[in-house]
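Note that one protein chain of the assembly has been removed; the remaining protein chains are unaltered in position.
Every chain is named by a letter (A and B) in the order it is written, and numbering of its residues begins at 1.
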Amino acid sequence: MTDATAQGSAPGGRRIDSDAFRSRLATRRRKGAILKYSGLIAICIALAILGTLLFSIVSQGWQGFLRTNVELEITYNEEIIGGDAEDIPSGAFQEIARNGLQKALGLPPEAEDYDPSDLNALISSGVRYDLQQAVRDEPELIGRTAQLSVPVSSTMDMAYKGKLNLDVDEGRRQLSNQQLEWFNQLQDDGRLHSEFYWGLFSNSDSRSPELAGLWAGIVGSFVMIGIVAAFAFPIAVAAAVYLEEFAPKNRWTELVEVNINNLAAVPSIIFGLLGLAVFLNTLGFPRSSPLAGGAVLVLMTLPIIIIAARSALRSVPPSYRDGALMLGASRNQAVMKTVLPTALPGMLTGTIIGLAQALGETAPLLLIGMQAFVAAPPEGINDTATAIPVQIYLWANAPERGFAEKTQAAIMVLLMFLLIMNATAIILRNRFQKRA
Amino acid sequence: MTDTTTEMDGNVAELRNTVRDPKGQGDPKSYRISKDGETTRHEDAAWADKDLKMYTRDVHVHYGDNHAIKGVSVDVRPNEVLALMGPSGCGKSTFLRCLNRMNDPVPNARIDGTIALEGENIYDKDYDVVMVRLRIGMVAQAPNPFPKSIYENIAFGPRLHGLTDGKEELDEVVENSLRRAGLWEEVKDQLHQPGTNLSGGQQQRLCIARAIANEPEVILMDEPCSSLDPVSTNTIEELIMELKKSFTVVIVTHDMQQAERVSDRVAYFHLGDLVEVGPTNAVIRDAQDQRTKEYVSGHIG
């Protein structure tokens, strides 16, 4: 304790009474305020980005849920379509639809000063198939006249939604002068209406934006999510329980741990390479099938769920375990009867978040062939399929203008599914936390 | 000890004038009665007219609805070791943390009453909390060296407050502080090793040295030995005896023997009340209050 004799003459002395110290203190306070406000600004920027992102999606995408229809008086003219309802070429229905348009526009039945295909291009190419199907379902329609509301073509749709610049020269416009005149006439007559486009959910992909929908993608995505849930959840829980409760601490388990943590951060496209080389080329899984996609997503989601499940297990108080062991339960019984049920909600939360991530995954699916155009939902796990995010990617790259709003609308649908899943996870977590 | 205080004689009047006391309970003399309210105060004639380093008047602390400190008034005299003693949960640590405003960041904590350092209310709006903590240093219960080198740990305060000019002066302060904490000989060859590599007792002395480097007037210690082995405890206790030559020390302890060994006076707390205060010997050997008696005789633990 002799050290303490060197006391007293601290060079700092009473320097803290000086003005220099006070001004220094003011500077220090200012620096603190700068830090605080930079933090606040940073988080405001982050939220502004979120806002901009959502705003750009909604503002560009809300019209994707709408489709423009035109009111036409359609006469199922027997002369054109003949008598046999089963065997009518769709071209005949195109003529019927055109006649309806001519009537609506007050044009003579025989085209003289215009190209009939210009007229055909006003309404959706899907109309003739709809009419064909209607006659097939109901042959007595032949010869009758009906008021119908049929979808217009994508260009007309864009024009009606105000997304085409109609004030430019004819050469730079997608509608000819003639067509523009017809468009204006139809609009002035009040024959054009916007309707909610249910086809976005019930139709599958199409080359025509006004007919394209997400049904095939929705089915494909949820078949794959089902595969992921069925395989990844039990395997991940088993792996997590083993690693957390039973595994000895040795080099091997350490390797497994590093592995799992690394896998959770491996770029998703690498999993695509794995799927291509192993599942498609070696094991012969069918290309673009939900089976192959699901298998890749299972491997991708596994580490995420394992990590979440382990942290759920770790948050179970050791006293639960010890209590069961003290009552003579085996290690297995203690885990199965006390630890696992307590950790289960946490594991489920992690699983749902993992599934939500899998639902949004795109890159690996492209590599196993899902960039292909698929116009029907898969009929089995070996069938060709697509997924919602893949659909978004394809539509974003499609040259037709009408796909731009469809892309954003599809994003809204995808985000809605994710929102539902995440909300479920949060509700689960909150209930769990309240009980614990 | 008396020689350090005689020069302060006659300062009481000045003290009274400088106190900015919102509740008007400024007369410290009125608290030197043997028994006021619920606090038993042992007469201590030798100190009757001496100046005070710190004084507290009618301090209340609320944590939300929890009334943790219920009207405590106690003086701290210069260059004394005052031990705050009592069973766990009695509020002694809470009270200690009030002395350098460490309760400030605690959400929904409310502190009422007066706490003054050399006659200035440290809870005054104009009193910068940095100044408070610079003048009143603190050593925590468990050693909490920063995850930096030993040198950087000591230099932390001087650098922060600009107390030194240049590297040489800083080196000097570091060495001095370590010497006064009795750690210099042990660590002088590893100044640039992490402070967290030291043993528990050494870490605690490092924390004391760190506090000394700021040249505070008062050092608060919150059960500084509770996580240490007996040998380290002994070293720290000896250190405290040395420290009071240049500093005023307020130490929280629940260990009566420790209080007896290191402190000049003892304040005994019980469930948020200050029960009894006075010279260590008087409180421990001649406790007046029933609760103090029980604690001293080992009935309350």
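Note that a residue touches a chain if its C-beta (ideal position, glycine included) is under 8 Å from a C-beta of that chain, and two chains touch if they have at least 3 such contacts.
Keep in mind that, in the parts below, contacts and distances are computed from a predicted model.
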Candidate names "Protein-glutamate O-methyltransferase CheR", "histidine kinase", "Membrane protein" or "Phosphate transport system permease protein"; UniProt protein name, chain not shown: "Phosphate transport system permease protein"
Touched by the hidden chain, restricted to displayed chains: A, B
Residue in contact with the excluded chain [from B:N100, B:T248, B:S263 or B:T292]: B:N100
Selected residue (touches chain absent from view) among B:T56, B:T94, B:S177 or B:N214: B:N214
Candidate in contact with the missing chain, chosen from A:A292, A:I411 or A:L428: A:I411
Residue touching the undisplayed chain, where the options are A:I81, A:L214, A:I306 or A:V374: A:I306
Absent-chain contact - pick from A:A146, A:L166, A:V258 or A:I427: A:V258
For subunit A, residues in touch with the removed chain: 28-29, 31-36, 38-43, 45-47, 49-50, 52-53, 56-57, 60, 234-236, 238-239, 241-243, 246-247, 255-256, 258-263, 265-274, 276-278, 281-284, 299, 302-303, 306, 330, 332, 353, 356-357, 359-363, 366-367, 371, 389, 392-393, 396-397, 404, 407-408, 411, 414-415, 418, 422
Touching residues on subunit B - with respect to the absent chain: 100, 102, 105, 107, 130-131, 133-134, 137-140, 142, 144-148, 156-157, 160-161, 207, 210-211, 214, 220
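FYI, only the chains that are shown with their structure count from here on.
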Distance between chain centroids, defined by C-alpha means - subunit A, subunit B (Å): 62
Subunit B to subunit A touching residues, read off their complex: 128, 130-131, 134-135, 158, 160-164, 169, 172-173, 176, 178-185, 214-215, 238-239, 241-243, 245-246
Contact set on subunit A toward subunit B in their complex: 1, 3-4, 6-8, 10-13, 15-16, 20-21, 24-25, 28
